[in-house]
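One structure below.
With one protein chain held back, the other chains of the complex are shown just where they sit.
The chains carry the letters A, B and C, assigned in the order they are written, with residues numbered from 1 in each.
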Amino acid sequence: MIVVMEPGAGEEQVQAVVDRIKAAGLNTHISVGVSRTVIGVVGDDRTKHVLRESLERTPGVERVVAILQPFKLVSREFIPLDTTVAVGPAAVGGARIAVMAGPCSVESREQIIAAADGVKAAGAAVLRGGAFKPRTSPYSFQGLEEEGLRLLAEARERTGLPVVTEAMDASQVELVARYADVVQIGARNMQNYVLLREAGRAKRPVLLKRGPSATLEELLLAAEYILNEGNYQVMLCERGIRGFNGHTRYTLDLSAVPVLKRLTHLPVVVDPSHGTGKWRYVAPMALAAVAAGADGLLIEVHPDPANALSDGPQSLSVENFAALMASLRPVAAAIGREL
Amino acid sequence: MIVVMEPGAGEEQVQAVVDRIKAAGLNTHISVGVSRTVIGVVGDDRTKHVLRESLERTPGVERVVAILQPFKLVSREFIPLDTTVAVGPAAVGGARIAVMAGPCSVESREQIIAAADGVKAAGAAVLRGGAFKPRTSPYSFQGLEEEGLRLLAEARERTGLPVVTEAMDASQVELVARYADVVQIGARNMQNYVLLREAGRAKRPVLLKRGPSATLEELLLAAEYILNEGNYQVMLCERGIRGFNGHTRYTLDLSAVPVLKRLTHLPVVVDPSHGTGKWRYVAPMALAAVAAGADGLLIEVHPDPANALSDGPQSLSVENFAALMASLRPVAAAIGREL
Amino acid sequence: MIVVMEPGAGEEQVQAVVDRIKAAGLNTHISVGVSRTVIGVVGDDRTKHVLRESLERTPGVERVVAILQPFKLVSREFIPLDTTVAVGPAAVGGARIAVMAGPCSVESREQIIAAADGVKAAGAAVLRGGAFKPRTSPYSFQGLEEEGLRLLAEARERTGLPVVTEAMDASQVELVARYADVVQIGARNMQNYVLLREAGRAKRPVLLKRGPSATLEELLLAAEYILNEGNYQVMLCERGIRGFNGHTRYTLDLSAVPVLKRLTHLPVVVDPSHGTGKWRYVAPMALAAVAAGADGLLIEVHPDPANALSDGPQSLSVENFAALMASLRPVAAAIGREL
Partner (left out) sequence: MIVVMEPGAGEEQVQAVVDRIKAAGLNTHISVGVSRTVIGVVGDDRTKHVLRESLERTPGVERVVAILQPFKLVSREFIPLDTTVAVGPAAVGGARIAVMAGPCSVESREQIIAAADGVKAAGAAVLRGGAFKPRTSPYSFQGLEEEGLRLLAEARERTGLPVVTEAMDASQVELVARYADVVQIGARNMQNYVLLREAGRAKRPVLLKRGPSATLEELLLAAEYILNEGNYQVMLCERGIRGFNGHTRYTLDLSAVPVLKRLTHLPVVVDPSHGTGKWRYVAPMALAAVAAGADGLLIEVHPDPANALSDGPQSLSVENFAALMASLRPVAAAIGREL
């Protein structure tokens, strides 16, 4: 349920509405737009029902609207303005497109420093890198774990780049949040609800990746679990859905970008590295994602892709990444944004 | 790597091979067939390599074979004979097809007792029911949690039916294993590797459901995580993959049954309730699953489907379940099995 | 629109309703059930609208019902009873399950005669074989064309088995119908509407295969094109949909069987050979199809699969086909049908 204030409603009128909502045991989320304020009402649906009539009669209230979508807090109806997620000194969801780049896995001090220096020099806004690695086979390299987190933090000290890295389990969230600037939830864990809830209680922004067979409604409801715990700093990430086409590893569903931007206020990020699985197709799909309206990109960059311990075939070299950044800038400018 | 013994090899020859493997710091898994014994070698691949030549020269050894599949312990090459999983007094993977039935969620004492009595009377071998419920929306009923586990245990006391129920997170495995006979890992958690590892350390059989966009190789590698921790009592469950056809909720991929039976020694169970999402199609698909060679069925039965707190539309009433059991028996007999 | 007569309505009352419908320039399709008669009204929707009120007042009429589905003539509402399609001496859609077997392509006189003799001896009801072959590559064997039709006709003379074979284009329908007993429309042509219309004007039953990405509604609407031209002798065939699982060529969607049986009166046939693409999985999926309620099977059998000019890997040898027939009989009996 949202309360739409009249265009000229004053601050004290907004406050009176908020007080009335809180008195009923509910919470609020306030969106201040250019012309008017919208107050989202958070809490038990039955209480809302009772409160509704009283709110409609409160001065300054134009109308009270029920949210019909199954997802509430993440919906554009609930928060009409774009959410901007602060990631260290960067912001995701505004005019500037945030490029998050780095290796699939942190492998060594040398590797992560080389990668961080390289992506920083090329203009990345955020450093990505995996310390806990979800791997299809138990016999594959599983990540450096806490040592990897420490190396990421060291790379941040050196470059100033904020860090995004994955937590694979609720029990890892606190640890990851201690070292990283953004907690990533991977595609395989998109519906790991215990993990989602824990991320909702973390004091860090969350990057939530879409599962390979998740509908957009399922993705939004997964994000709803996080917001429902009080954490509104969530980014959604399209990273390819399961398809039948052998030429790419997944089918990158770029139409998810405009559809999500319409349904939700949360920023939308695209991962063309996992989405295609081949470095050769990363650049065209990154350009396409920006043209489609993505707020950020997640790109795998490795100082030596041929010898990467994971995802080498889809990683760009530092040189190729720099070339991609150069080609992204005019496309971003062409749609009125910047990198 | 497996060691295939000669048809006439004696027990002491087998023991000599085992001793040699253990001396190299590796472990073994022994399959005794009618005509010969096969010894699976478990452990570090590099050590195996060194050991191989010496094993090939050991008396009684016919040949040593590397396993080329990415999955090892779950493969038919590693264990040629069908694995039988003991579930309380029942067994899954032998001539008798195990029907596991019960409500989606445990909702109340009355409900689970009525369901347990009903499915027992109709001939079910195992009682299913959810205490921890993974739900797409945070606003849906999330299960009775430990109280639900207690009620399931009570229903077992009453009916003698062993119980299968889901653990949604590694932290819940120990609790679930305390009350239940089988720990279920749901489709959304098929690649939750922290959970898989914890289930591999549990002293309970595991029912692992296929994710809706998982390939069979991914399913087998997920099972490999469990076996790799030492727990070989694993059942695989086909429950429908994501499709484009609006008439069913998922597309039940019954060809997974013969393909899995060929690739792995683990028993294969089919869940036609989730696979179709509509009670009307549960019976024909259950019959088809048995005809295709499934070792078990997982079927949602609710004493009052119209008022179920979850998955009502796909639940059979107790009466319909009894009718299904009656129609399953001749089909099982027709392929040389029984219920 | 259908007119449901009262249980006791007499023949002359039915005739009066039919006369009234024909007087309005529309046509009828009469279904005589055990307890009552249902009259389907075929023709322009606007005329129906006008006629409706008058029909509702006609003696013996219980009610007049609009058909809400987008497909009309193929729907169960329009014809409540199962349609039986006569294929030479065989019938598809009754208690007896029709097995249609033979090679993918007619390759030579020797080959088709050996196949026909083999499948006849094993109990097949219909001989299948391609003369015009739709092949993915222009460089693959494209079929013997009219010579292939002649050989099929010769095999029919010899064995008494009616023949089903594909027409790839509207221009071939007349020729195929001259030689064959059933005109097959392949999966790639399911939405070739010029071909569908031509098949609707043929004096032969039609076997319509589902396209690999067709929804069941699209399949039913494709069949509607045929019925709409006056040919009600149509069989639908599930032959696998596009999936992501590399272990089979397509994903055989057996849930299509009960869903279609509910939505339409037309018989439903399953093709496990194309559906799996591997001979090894044909038998279990054939058994499953029968258990799920299929009215017929379409199975590729080749006297020498290893040297087949097309689809060898999915073809059964004559011996394996005979073994399959033997295993199908008890399953058919178990569900109250026969082969």
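Everything below uses one rule, namely that a contact is a pair of C-beta atoms (placed from the backbone, for glycine too) under 8 Å apart; a residue touches a chain by one contact, two chains touch by 3 or more.
As the structure is a prediction and not an experimental result, all values here were calculated from the model.
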TODO: For the chain that's not shown, point to the residue among A:Ile241, A:Ile299 or A:Leu316 touching it.
DONE: A:Ile241
Task: Selected residue (touches chain absent from view) among C:Ile21, C:Val41, C:Val61 or C:Met168 - done: C:Met168
- [ ] Have a look at C:Gly94, C:Pro134 or C:Pro330 and name the one touching the chain we're not showing.
- [x] C:Pro134
TODO: Tell me which residue among A:Val290, A:Ala308 or A:Leu324 touches the hidden chain in the full complex.
DONE: A:Val290
TODO: Against the chain that's been left off, what residues of subunit B make contact? List them.
DONE: 242-244
Task: Positions on subunit C contacted by the hidden chain, ascending - done: 45, 70-72, 134-139, 168-172, 188-195, 211-213, 218, 221, 224-225, 228, 241-242
Task: subunit A residues touching the omitted chain (full complex) - done: 213, 215-217, 241, 243-248, 251-259, 262-263, 275-276, 280-281, 284-285, 287-293, 327, 330-331, 333-335
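Here, only the chains that are shown with their structure count from here on.
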Open item on the list: By mean C-alpha position, what chain is farthest away from subunit C?
Closed with: A
TODO: Could you please state the distance in Å, as a whole number, between where the Cα atoms of subunit B are centred and where those of subunit C are centred?
DONE: 37
Task: Chain centre separation (subunit A, subunit C; CA means) in Å - done: 50
Task: Junction residues of subunit C - those touching two or more other chains - done: 243-244
